[in-house]
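Got a structure here, written out as C-alpha coordinates. Questions coming.
What you see is the complex with one protein chain gone and the rest in place.
== chain A ==
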Amino acid sequence: MIEVRNFTKRYGDFVAVDDLSFSIGEGEIFGFIGPNGAGKSTTIRFLATLLRPSSGEGYIAGHSVVEDPMAVRKVIGFMPDDFGVYDGMKVWEFLDFFAVAYKIPRSSRKKIIAEVLELLDLTHKRDDYVNGLSKGMKQRLCLAKTLVHDPPVLILDEPASGLDPRARAEMKALLTELRSMGKTILVSSHILPELADFVTSIGIIERGKLLAAGSVQEIQRQLRAHRRLQIRILDSDLAHAEAILRADDKVRDITGYDHTLTAEVDGGDTEMARLLQHLIGSGVSVQSFAEVEMTLDEVFMTVTKGIVN
(Lines give C-alpha, C1' and ligand atoms only; values in the text may rest on other atoms or scores of the structure.)
Protein backbone atom coordinates (compact mmCIF):
# COMPACT_ATOMS: atom_id res chain seq x y z
CA MET A 1 0.00 0.00 0.00
CA ILE A 2 2.84 2.36 0.90
CA GLU A 3 6.23 2.00 -0.65
CA VAL A 4 9.32 4.14 -0.24
CA ARG A 5 12.28 3.51 -2.52
CA ASN A 6 15.70 5.02 -1.86
CA PHE A 7 14.26 8.25 -0.49
CA THR A 8 17.00 10.79 0.22
CA LYS A 9 16.56 14.38 1.35
CA ARG A 10 19.46 16.78 1.61
CA TYR A 11 19.45 20.34 2.90
CA GLY A 12 22.74 21.70 1.59
CA ASP A 13 25.43 19.47 3.05
CA PHE A 14 23.15 18.06 5.71
CA VAL A 15 21.57 14.73 4.87
CA ALA A 16 18.23 14.58 6.69
CA VAL A 17 17.20 11.22 5.29
CA ASP A 18 19.66 8.85 3.68
CA ASP A 19 18.56 6.24 1.14
CA LEU A 20 15.47 5.07 2.97
CA SER A 21 13.44 2.13 1.66
CA PHE A 22 10.55 0.27 3.22
CA SER A 23 7.09 -0.91 2.34
CA ILE A 24 3.84 -1.31 4.23
CA GLY A 25 1.21 -3.85 3.28
CA GLU A 26 -2.52 -3.23 3.15
CA GLY A 27 -4.26 -3.21 6.52
CA GLU A 28 -1.07 -2.90 8.52
CA ILE A 29 -0.29 -0.42 11.25
CA PHE A 30 3.29 0.59 10.71
CA GLY A 31 5.05 2.20 13.64
CA PHE A 32 7.75 4.61 12.57
CA ILE A 33 10.11 5.05 15.48
CA GLY A 34 13.10 7.22 16.12
CA PRO A 35 14.36 9.97 18.38
CA ASN A 36 13.74 13.65 17.71
CA GLY A 37 15.42 14.87 14.54
CA ALA A 38 15.87 11.37 13.13
CA GLY A 39 14.09 12.16 9.88
CA LYS A 40 10.63 10.78 10.67
CA SER A 41 8.76 13.95 9.89
CA THR A 42 10.78 14.52 6.73
CA THR A 43 9.81 11.08 5.46
CA ILE A 44 6.20 11.57 6.46
CA ARG A 45 6.00 14.97 4.77
CA PHE A 46 7.44 13.39 1.66
CA LEU A 47 4.72 10.74 1.69
CA ALA A 48 2.09 13.40 2.34
CA THR A 49 3.22 15.14 -0.92
CA LEU A 50 4.47 18.18 0.97
CA LEU A 51 8.16 17.71 0.27
CA ARG A 52 10.13 17.08 -2.90
CA PRO A 53 12.79 14.41 -2.46
CA SER A 54 16.43 15.04 -3.38
CA SER A 55 16.23 11.58 -4.92
CA GLY A 56 14.13 8.47 -4.62
CA GLU A 57 10.51 7.58 -5.12
CA GLY A 58 7.40 6.95 -3.08
CA TYR A 59 4.15 5.21 -3.94
CA ILE A 60 0.86 5.13 -2.14
CA ALA A 61 -1.85 2.82 -3.46
CA GLY A 62 0.12 2.65 -6.69
CA HIS A 63 0.26 6.42 -7.24
CA SER A 64 3.60 8.18 -7.34
CA VAL A 65 3.96 10.76 -4.58
CA VAL A 66 6.15 12.92 -6.80
CA GLU A 67 4.43 12.56 -10.17
CA ASP A 68 0.79 12.45 -9.17
CA PRO A 69 0.32 14.23 -5.83
CA MET A 70 -3.38 14.86 -6.45
CA ALA A 71 -4.18 11.13 -6.69
CA VAL A 72 -2.15 10.49 -3.55
CA ARG A 73 -3.98 13.24 -1.64
CA LYS A 74 -7.27 11.54 -2.47
CA VAL A 75 -6.25 8.32 -0.73
CA ILE A 76 -4.40 9.65 2.29
CA GLY A 77 -5.49 11.32 5.48
CA PHE A 78 -2.59 13.33 6.84
CA MET A 79 -2.10 14.61 10.36
CA PRO A 80 1.04 16.73 10.87
CA ASP A 81 2.91 16.66 14.16
CA ASP A 82 2.57 20.38 14.65
CA PHE A 83 -0.50 21.98 13.16
CA GLY A 84 -2.62 25.04 13.69
CA VAL A 85 -6.32 25.66 13.40
CA TYR A 86 -8.21 28.49 11.78
CA ASP A 87 -9.46 31.27 14.01
CA GLY A 88 -13.10 32.13 14.40
CA MET A 89 -14.32 28.70 13.27
CA LYS A 90 -16.50 26.28 15.14
CA VAL A 91 -15.75 22.56 15.25
CA TRP A 92 -18.44 21.63 12.74
CA GLU A 93 -17.40 24.48 10.43
CA PHE A 94 -13.81 23.26 10.54
CA LEU A 95 -14.87 19.78 9.49
CA ASP A 96 -17.25 21.16 6.87
CA PHE A 97 -14.39 23.22 5.46
CA PHE A 98 -12.22 20.18 4.95
CA ALA A 99 -15.12 18.08 3.71
CA VAL A 100 -15.77 20.66 0.98
CA ALA A 101 -12.04 20.81 0.28
CA TYR A 102 -12.18 17.06 -0.32
CA LYS A 103 -15.13 17.59 -2.64
CA ILE A 104 -17.68 15.67 -0.61
CA PRO A 105 -21.23 16.51 -1.73
CA ARG A 106 -23.45 18.34 0.72
CA SER A 107 -25.96 15.51 0.84
CA SER A 108 -23.50 13.15 2.52
CA ARG A 109 -21.54 15.77 4.46
CA LYS A 110 -23.96 16.13 7.33
CA LYS A 111 -23.89 12.39 8.03
CA ILE A 112 -20.11 12.12 7.72
CA ILE A 113 -19.46 15.02 10.08
CA ALA A 114 -21.83 13.55 12.66
CA GLU A 115 -20.10 10.18 12.29
CA VAL A 116 -16.53 11.39 12.73
CA LEU A 117 -17.55 13.56 15.66
CA GLU A 118 -19.13 10.51 17.22
CA LEU A 119 -16.13 8.29 16.47
CA LEU A 120 -13.75 10.76 18.11
CA ASP A 121 -16.10 11.55 20.95
CA LEU A 122 -16.29 15.22 20.00
CA THR A 123 -20.05 15.51 19.57
CA HIS A 124 -20.41 17.64 22.69
CA LYS A 125 -17.81 20.07 21.32
CA ARG A 126 -19.59 20.51 18.00
CA ASP A 127 -20.37 24.21 18.52
CA ASP A 128 -17.16 25.23 20.29
CA TYR A 129 -14.61 27.48 18.66
CA VAL A 130 -11.65 25.41 17.46
CA ASN A 131 -9.01 27.84 18.74
CA GLY A 132 -10.45 27.51 22.21
CA LEU A 133 -10.02 23.72 22.35
CA SER A 134 -7.45 22.07 24.56
CA LYS A 135 -4.42 20.39 23.01
CA GLY A 136 -5.91 16.90 23.30
CA MET A 137 -9.17 18.03 21.74
CA LYS A 138 -7.28 19.68 18.90
CA GLN A 139 -5.39 16.43 18.24
CA ARG A 140 -8.69 14.60 18.07
CA LEU A 141 -10.20 17.24 15.84
CA CYS A 142 -7.26 16.97 13.48
CA LEU A 143 -7.68 13.21 13.39
CA ALA A 144 -11.38 13.76 12.68
CA LYS A 145 -10.36 16.01 9.81
CA THR A 146 -8.17 13.28 8.32
CA LEU A 147 -11.15 10.92 8.33
CA VAL A 148 -13.79 13.05 6.62
CA HIS A 149 -13.04 11.72 3.14
CA ASP A 150 -12.70 8.14 4.42
CA PRO A 151 -9.18 7.58 3.08
CA PRO A 152 -7.80 4.01 2.95
CA VAL A 153 -4.38 5.24 4.14
CA LEU A 154 -3.71 7.32 7.23
CA ILE A 155 -0.41 9.08 7.79
CA LEU A 156 -0.18 10.32 11.35
CA ASP A 157 2.85 12.18 12.62
CA GLU A 158 3.12 11.80 16.41
CA PRO A 159 -0.62 11.76 17.04
CA ALA A 160 -0.11 11.11 20.74
CA SER A 161 2.52 13.70 21.49
CA GLY A 162 1.56 16.11 24.23
CA LEU A 163 -1.41 14.06 25.36
CA ASP A 164 -2.06 12.96 28.91
CA PRO A 165 -1.94 9.21 29.74
CA ARG A 166 -5.69 8.76 29.45
CA ALA A 167 -5.84 10.49 26.08
CA ARG A 168 -2.88 8.38 24.92
CA ALA A 169 -4.72 5.22 25.82
CA GLU A 170 -7.78 6.49 23.98
CA MET A 171 -5.70 7.35 20.94
CA LYS A 172 -4.32 3.79 20.90
CA ALA A 173 -7.81 2.33 21.12
CA LEU A 174 -8.90 4.59 18.32
CA LEU A 175 -6.04 3.53 16.04
CA THR A 176 -6.82 -0.11 16.71
CA GLU A 177 -10.44 0.57 15.82
CA LEU A 178 -9.40 2.31 12.61
CA ARG A 179 -7.29 -0.67 11.74
CA SER A 180 -10.24 -2.94 12.24
CA MET A 181 -12.03 -0.73 9.70
CA GLY A 182 -9.42 -1.91 7.21
CA LYS A 183 -7.25 1.19 7.03
CA THR A 184 -3.52 1.14 6.47
CA ILE A 185 -1.87 3.37 9.02
CA LEU A 186 1.59 4.87 9.23
CA VAL A 187 2.08 6.28 12.68
CA SER A 188 5.24 7.81 14.07
CA SER A 189 6.49 8.16 17.60
CA HIS A 190 9.76 8.64 19.39
CA ILE A 191 8.78 6.10 22.03
CA LEU A 192 8.75 2.43 21.05
CA PRO A 193 6.64 0.95 23.90
CA GLU A 194 3.93 3.44 23.06
CA LEU A 195 3.45 1.65 19.76
CA ALA A 196 4.76 -1.86 20.44
CA ASP A 197 1.50 -3.40 21.60
CA PHE A 198 -0.77 -2.37 18.75
CA VAL A 199 1.33 -1.93 15.62
CA THR A 200 1.87 -4.83 13.25
CA SER A 201 5.23 -3.73 11.91
CA ILE A 202 7.94 -1.32 12.90
CA GLY A 203 10.64 0.75 11.27
CA ILE A 204 13.37 2.25 13.41
CA ILE A 205 15.09 5.31 12.03
CA GLU A 206 17.97 7.30 13.41
CA ARG A 207 19.98 10.12 11.86
CA GLY A 208 18.23 9.58 8.55
CA LYS A 209 19.06 5.89 8.31
CA LEU A 210 16.68 2.98 8.69
CA LEU A 211 18.18 0.72 11.36
CA ALA A 212 15.64 -2.03 11.31
CA ALA A 213 12.28 -2.78 9.75
CA GLY A 214 9.88 -5.68 9.91
CA SER A 215 7.12 -7.24 11.94
CA VAL A 216 7.03 -6.58 15.67
CA GLN A 217 8.13 -10.14 16.55
CA GLU A 218 11.00 -9.95 14.13
CA ILE A 219 12.23 -6.67 15.50
CA GLN A 220 11.85 -7.84 19.05
CA ARG A 221 13.93 -10.90 18.25
CA GLN A 222 16.55 -8.65 16.69
CA LEU A 223 16.52 -6.43 19.71
CA ARG A 224 16.66 -9.40 22.05
CA ALA A 225 20.01 -10.32 20.54
CA HIS A 226 21.27 -7.89 23.04
CA ARG A 227 21.53 -8.68 26.76
CA ARG A 228 22.36 -7.02 30.00
CA LEU A 229 24.48 -9.07 32.39
CA GLN A 230 24.88 -8.85 36.12
CA ILE A 231 27.83 -10.77 37.53
CA ARG A 232 28.61 -11.11 41.22
CA ILE A 233 32.23 -11.88 41.89
CA LEU A 234 34.29 -12.47 45.02
CA ASP A 235 36.17 -9.33 46.01
CA SER A 236 39.64 -10.65 45.30
CA ASP A 237 38.87 -11.37 41.61
CA LEU A 238 36.98 -8.19 40.82
CA ALA A 239 39.79 -6.38 39.02
CA HIS A 240 40.73 -9.49 37.09
CA ALA A 241 37.16 -10.09 35.93
CA GLU A 242 36.75 -6.50 34.85
CA ALA A 243 39.93 -6.70 32.81
CA ILE A 244 38.66 -9.80 31.03
CA LEU A 245 35.33 -8.15 30.21
CA ARG A 246 37.03 -5.02 28.96
CA ALA A 247 39.22 -7.03 26.65
CA ASP A 248 36.16 -8.69 25.09
CA ASP A 249 34.86 -6.79 22.03
CA LYS A 250 31.29 -8.05 22.46
CA VAL A 251 30.98 -6.43 25.87
CA ARG A 252 30.32 -2.74 26.48
CA ASP A 253 29.32 -0.26 29.14
CA ILE A 254 30.89 -2.03 32.09
CA THR A 255 30.07 -0.59 35.47
CA GLY A 256 31.06 -1.87 38.87
CA TYR A 257 29.16 -1.43 42.12
CA ASP A 258 29.91 -3.17 45.39
CA HIS A 259 31.20 -6.48 44.04
CA THR A 260 28.78 -6.65 41.17
CA LEU A 261 29.68 -5.93 37.54
CA THR A 262 27.03 -4.87 35.07
CA ALA A 263 27.68 -4.99 31.32
CA GLU A 264 25.93 -4.93 27.99
CA VAL A 265 26.53 -7.86 25.68
CA ASP A 266 25.95 -7.90 21.95
CA GLY A 267 24.77 -11.38 21.16
CA GLY A 268 22.45 -14.12 22.28
CA ASP A 269 22.61 -17.24 24.42
CA THR A 270 25.80 -18.64 22.87
CA GLU A 271 27.62 -15.42 23.53
CA MET A 272 26.54 -15.52 27.17
CA ALA A 273 27.67 -19.11 27.59
CA ARG A 274 31.02 -18.34 26.00
CA LEU A 275 31.54 -15.41 28.35
CA LEU A 276 30.76 -17.46 31.45
CA GLN A 277 33.05 -20.20 30.29
CA HIS A 278 35.79 -17.69 29.62
CA LEU A 279 35.48 -16.11 33.07
CA ILE A 280 35.54 -19.40 34.90
CA GLY A 281 38.31 -20.74 32.70
CA SER A 282 40.42 -17.73 33.63
CA GLY A 283 40.07 -18.61 37.29
CA VAL A 284 37.54 -15.93 38.29
CA SER A 285 35.35 -16.98 41.22
CA VAL A 286 31.89 -16.25 39.81
CA GLN A 287 29.31 -16.09 42.56
CA SER A 288 26.36 -15.53 40.24
CA PHE A 289 25.90 -14.84 36.56
CA ALA A 290 22.52 -13.62 35.40
CA GLU A 291 20.73 -11.82 32.64
CA VAL A 292 18.75 -8.75 33.68
CA GLU A 293 15.31 -8.32 32.07
CA MET A 294 15.26 -5.16 30.02
CA THR A 295 12.18 -3.25 28.96
CA LEU A 296 11.64 -2.89 25.24
CA ASP A 297 12.47 0.75 25.60
CA GLU A 298 15.81 0.10 27.28
CA VAL A 299 16.75 -2.38 24.61
CA PHE A 300 15.76 0.10 21.96
CA MET A 301 17.88 2.80 23.57
CA THR A 302 20.99 0.64 23.84
CA VAL A 303 20.61 -0.80 20.36
CA THR A 304 20.19 2.48 18.59
CA LYS A 305 23.04 3.98 20.56
CA GLY A 306 25.24 1.01 19.72
CA ILE A 307 24.59 1.15 16.03
CA VAL A 308 24.93 4.84 15.58
CA ASN A 309 28.01 5.41 17.73
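Rule of thumb we're sticking to: contacts are C-beta pairs under 8 Å (C-beta built on N, C-alpha and C of every residue); 3 or more make two chains touch, one makes a residue touch a chain; residues count from 1.
Here is the rule we go by: contacts and distances are computed from a predicted model.
You can't see one chain of this complex, but its UniProt record names it "ABC transporter permease", from the set "ABC transporter permease", "TIGR02186 family protein", "AtuA-like ferredoxin-fold domain-containing protein" or "Hydrogenase nickel incorporation protein HypB".
The chain omitted from view is touched by exactly one of A:Leu51, A:Ala144, A:Ala213 or A:Ala241, namely A:Leu51.
From the options A:Asn131, A:Gln217 or A:Ser236, the residue with contact to the unseen chain in the full assembly is A:Asn131. Note on the undisplayed chain: of the listed residues A:Asp96, A:Glu242 or A:Glu264, the one touching it is A:Asp96.
Seen across the whole complex, the unshown chain contacts chain A at 45, 48-52, 69-70, 73-74, 76, 78, 80, 82-89, 93, 96-98, 100-103, 105-106, 109-110, 113, 129, 131-132, 134, 142, 145.
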